[in-house]
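Note sheet for the following structure.
With one protein chain held back, the other chains of the complex are shown just where they sit.
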Amino acid sequence: MPVLNPRALNPRAPNPRALNADTRHTVTITLNGRPRSGQAHPRLLLSDFLRHELGAHGTRVGCEHGVCGACTVRLDGIAVRACLTLAVQADGRRVDTVEGLAEANQGRMTALQEAFRRHHALQCGFCTAGILMSLSDWLERTPNPTDEELRDMLSGHLCRCTGYAGIVRAVMDVTGQAIPSGESAHV
Amino acid sequence: MTATQTVERTAEKPRTGEPFVGRAMPRVEDAALLTGVARYADDLPVKPGTLHAAVLRSPHAHAELLGLDTAAALAMPGVAAVVTGEDAKRYASAFLVGVRAPMEHWCLAVDRVRYVGEPVAVVLADDRYRAEDALDHIQARYRPLPPVTSIAQALSPDSEPLHPAVGSNIVNSRPFLYGDPDAAFAAAARVVTVEVEYPRNSCTPMECFVVLADYDAAEDSYEVLSNFSGPFAVHPVMARALNVPGSRLRLRTPPHSGGSFGNKQAVFPYVVLMGVCARAAGRPVKWVEDRLEHLMAATSATARRLRIEAAVEGDGHVLALRMEQTEDCGAYLRAPEPASLYRNHGNLTGAYDIPHLALTNRIVVTNKTPTGLNRGFGGGQLYYGLERLMNRVAVELGLDPLDVIRRNLVAAESMPHRTASGGLLDSGDYRATLEEAVRDGALDALKARRDALRAEGRLYGIGYAAVVEPSISNMGYITTVLTAEERRKAGPKNGAQATASVAVDPTGGVSVSVASAPQGQGHRTVLAQVVADVFGLRFEDIRVNTDLDTGKDAWSIASGNYSSRFAGAVAGAAQIAATRLRDRLAALAAAPLNTTPDEVRFAGGKVFASGNPDNALSFSRVAAAGHWAPGTLPDGQEAALRETAFWTPEPLKAPTEADSINSSACYGFIFDFCGVEIDRTTGALRIDRYVTMHDAGRLLNPLLVEGQILGGFAHAVGTALYEEYAYGDDGRFLSGTFADYLVPTAREVPVPVILHRETPSPFTPLGAKGVGEGNCMSTPVCLANAAADALGGAVPSLPLTPARLAALIHPADEPPRPAGSTRSPPARQPAKPGGRGLTGEGSREVPATPEQVWAILLDPKELAALLPGCEALELAGPNAYRAEVVVGIGPVRGRYTAEVALSDLDPPNALTLTGSGASALGTGRGTGHVTLERTDGGTRVTYRYSAEVGGKVAAVGGRMLDSASRLLIGQFFEKLVARAGGGSIAAEPPSLLARLLRLLGIRR
Partner (left out) sequence: MKPAPFDYLRPATVADALAALAAGGDDARVIAGGQSLMPMLNMRLVQPRLLIDLGGLSELGTLRAEDGWLTVGAAVTQAQALARPGLTDEVPLLAAALPWVGHVQTRNRGTLCGSVAHADPSAEVPLCLVATGGEVVLRNAGRRRTVAAADFFLGPLTTARAADEIVESLRFPLAAPGSGHAFREMSMRHGDFAIVACAATATAERIGLAVGGVADRPTARSWPLAPGGALPPDLDAHLNAFAWELGGDDDQHASARYRRELVRRIGRTVLEEALSCRS
């Protein structure tokens, strides 16, 4: 005869005003300036909602625990991890992704994107969208970063291909600053 | 050093007339990647009805798999199937293994698990979320076995064999002898020895593995899309495992890949697994590996123990080497291993002219993730030993390390130089290259800086490394692991076939397709450069397609993205194909141009006779003729529509009877030096200056070459200073997140000074050699040599973490723990094979008799109340119980089915309490020895415990594991004490529980 703890027999009634876990709910966001709607269970990550529900696959998924930065998007203008955001949390809000950068620039790549290309700031490109979205937010508030400030901000992104040198050069170029002379970041 | 130089490469602006090869052309790949429209494997459409897979993985390092109960998982909403080892046996075969030893490796565990993370079952559901829901409802039963967690342990005859049929964890051992090392050692003035161990790590591409698989029952064939990177020598391994000929495993690769660095070779077992899943479920299947899966179970560089003895003369001249290499390949020898051990066999003596070599190579298996290709595979391991040795030669002989390198480098006059073990170093002037680096990299200034900083009392060191970087692997090198007789039976293996196809379309467009499976390097750009030059067309006129379809494209077993084979082999094959096609177009154009084929020229989009450019045909017109007017072709001529070239490097022969093997077609030369400073307080190592000099033959695109060097350098910084796949002594895996597996960020990677010299390879069509892996071979040991210089000789194992370096700086004698210190530090037993994780002890006095305390412990109701989070307890045997417990720390909670037993009963004095359990979070085991001692005030309860936690919670929460375990175990004894009326005679400060209760206002 098992010894039972009464706590195990006391399931809680669901909160009637909460979005039900087993139901898909309509989530509407302003994606790169256009209203888009899709269906989401409460647990659906914004990264999955963008990629698989809305087909906006420019946002990449690299770790799903907030460290690598590949999924970074702008939520109401602020760079955040899409993998640490629920789709339902974004409901009614503005989301900007890499696809919108050129769209908002008459279909041409922005100066930052062009600088990335010129300075070979990407190889496989998997981390690139997140870095561009971080920079597009951060450079609005930090238009003339120092090398150290920039590297500090970039430390929220992992890139396995470039060693970051091209990324730093591209940003320094596009912000009209002298390209660092290859001096060690540690000096 | 405040002013340093580097190649500041930016993409070139358009120029006309000059060849594109050799120029820093911007990449054709970039626009799609920068705007988000690029299609990686997870972005491609799936067939309707596709099921999504989630993989159940072993929480144990080593255990018998007793059974699986999948009924509850199958009943979950949205779940279509649960695939187990039974299905693997029904539809598949075990993988082929590269050595002759009875080891079976299946795509799903069949009767035993051998590493944490080994696939045990797959849930197939409507979406990934639901598939993961069902994983938590599969009951797997295991019987743990003693794990083998180190090379030393694997070498011991007492270690539990992973593969009982082999009988030992040494699965292969081969002696090699080249020249007469014994005579050289007898004649030598000194013998210098190093023994090093290289850790497990991995290049961890940002994109994880992806497989889409479908099975066509009507044709008994599989169709798979995966971001597999090659080598395609693994394709027949996959096909054999799926019990079909290669023609019935159609494998496609996506247009873009999020990096590989060799790692995506290791997706192949999952190609087979998902093929089995698709067949079992009768529906298409998609699996996207997540980061926890990748870190825990995808692949790893090999760990290696090297012992090298050098016979040296007094001036540092090395006469001979004796090497012992012991390679940890993890739980299974998975194709293409033992590639990592044998890849450098032809260049075991590095950049040095050392004619005599004795070698023993051993391969061992351990309860860790199987190993595989990883940028620089085998090279980082080899050179860590070899270049530490050269450094030790200098230190022990009192010589300048640079002079020792100089004295032993292969001379330019002997190029191409045959090494002791059979490698053919193709080209280069190593000594001149070194001197150029010393000059242009300003070594003298660096030495002055070291002297100045040392005078201030700072820890500063300079390190050097000279290596050869092999590229374009010989398909026969791995067979060096076999004896000559075994090789004779198996048939010869050699060469490295590269393939490329070039086609013209009716509008004059040129298409190139190759089987190089690029992973972000920019192959499409370089191929456009090469082919545009051949046809005299614009760069943008060339369209390059690097998607691969084994059902339709030209490929060979050597195809793929590994061993730096693109620039030397694939780009060369493309040039050959394009040239053949051009020659055929020239034959067609000769008549209309009133000239002979060899006088036809291609330039500026025109085709004309040499010396008569004004009478030109447009390229598109010539190209279109083959499509539109085959009837007007000269007799006997086929239309020039498409050419496919297969090219193999001439010097790549099979191993000889004497085990001589030229393992690679080309060998670049790298000479690095660096200055590092180590913080006396924290032990943190700072790279002050890093100079890396490369001779990689002809540079096809300097922008991309620089990118490869910077990227390889960043990986090497990670290897040297941060990254390690760490395991506990009990086999638990500890590096399961990017917060635990430390990839260097922009804050940690400095910009090196990059220098070049270009000595074309005589053996490749374009004179190019590989360049992307070299710094993964040279940089870790260069940094270690610098650290050794800073610390006065000794250097810890990689990675050179602050704590490890500090152990050599901080005084050996720690200030003692003051008497009366109220908190005892955790008692941790020294690391021992299969040992327990956490241990601890405690003692409390309670106001109850030993008999009363004893009664509590033996009463199931009381025991249920003592066990943290116990929801149900039932008798399973004499003094044995099965319990349902919900255990955790803070919000982290797992529901465990636990086996609890009391043993060694000595009423009312002592007993042993053991418990073990498993949940979706992982496994836990603990043993507590309790003694009860009668005192004046009641009973002194003394407990000693050991505990180990494994599986997911250990992989992602290692940092807090010990303190969390201690908290939980503490709770048990706190409750026992409280139950026995204790608390008032506390011999320790107020307990956690007491504080909790007080804070909650429950008890004062």
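In this document, chain identifiers A and B correspond to the written order of the chains, with residue numbering beginning at 1 in each.
In the analysis below, a contact is a pair of C-beta atoms (placed from the backbone, for glycine too) under 8 Å apart; a residue touches a chain by one contact, two chains touch by 3 or more.
Every value quoted in this text rests on a predicted model; they were computed, and no experiment measured them.
Considering the entire complex, the omitted chain makes contact with A, B.
Touch with the chain that is not drawn comes from one residue among B:Ala726, B:Leu791, B:Ala855 or B:Leu905, which is B:Ala726. Checked against the hidden chain, the listed residues B:Ala233, B:Val534 or B:Val953 yield one contact partner: B:Val953.
Here one chain is not drawn; of B:Ala31, B:Ala806 or B:Ala872, the residue touching it is B:Ala806. The omitted chain makes contact with just one of the residues B:Gly17, B:Pro157 or B:Pro891: B:Pro891.
Listed here are the subunit B residues that touch the chain not shown: 128-129, 132-133, 136, 290-293, 681-684, 722, 724, 726, 734-735, 737, 739-740, 742, 744-745, 747-748, 801-803, 806-807, 810, 814-815, 817-818, 821-826, 828, 889-893, 920-921, 952-953, 956-964, 966-967, 992, 995-996, 999-1000. Touching residues on subunit A toward the chain that is not drawn are 12-15, 17-22, 41-43, 45, 48, 64-66, 69, 72, 78-81, 83-86, 88-89, 134, 138, 152-153, 155-157.
Going forward, only the chains that are shown with their structure count from here on.
Taking the mean of the C-alpha atoms as each chain's centre, subunit A and subunit B sit 27 Å apart. Considering their complex, residues 1-5, 7-8, 41, 43-44, 51, 56-65, 67-68, 70, 97-99, 101-102, 109, 113, 116-120, 122-129, 132, 150-152, 154-169, 179-187 of subunit A touch subunit B. Residue ranges on subunit B touching subunit A, taken from their complex, read 1-6, 8-11, 26-27, 29-40, 42-43, 129, 203-208, 256-259, 261, 290-291, 519-522, 686-690, 703-704, 706-707, 710-711, 713-715, 737-739, 743, 745-747, 749-753, 860-861, 864, 870-874, 884.
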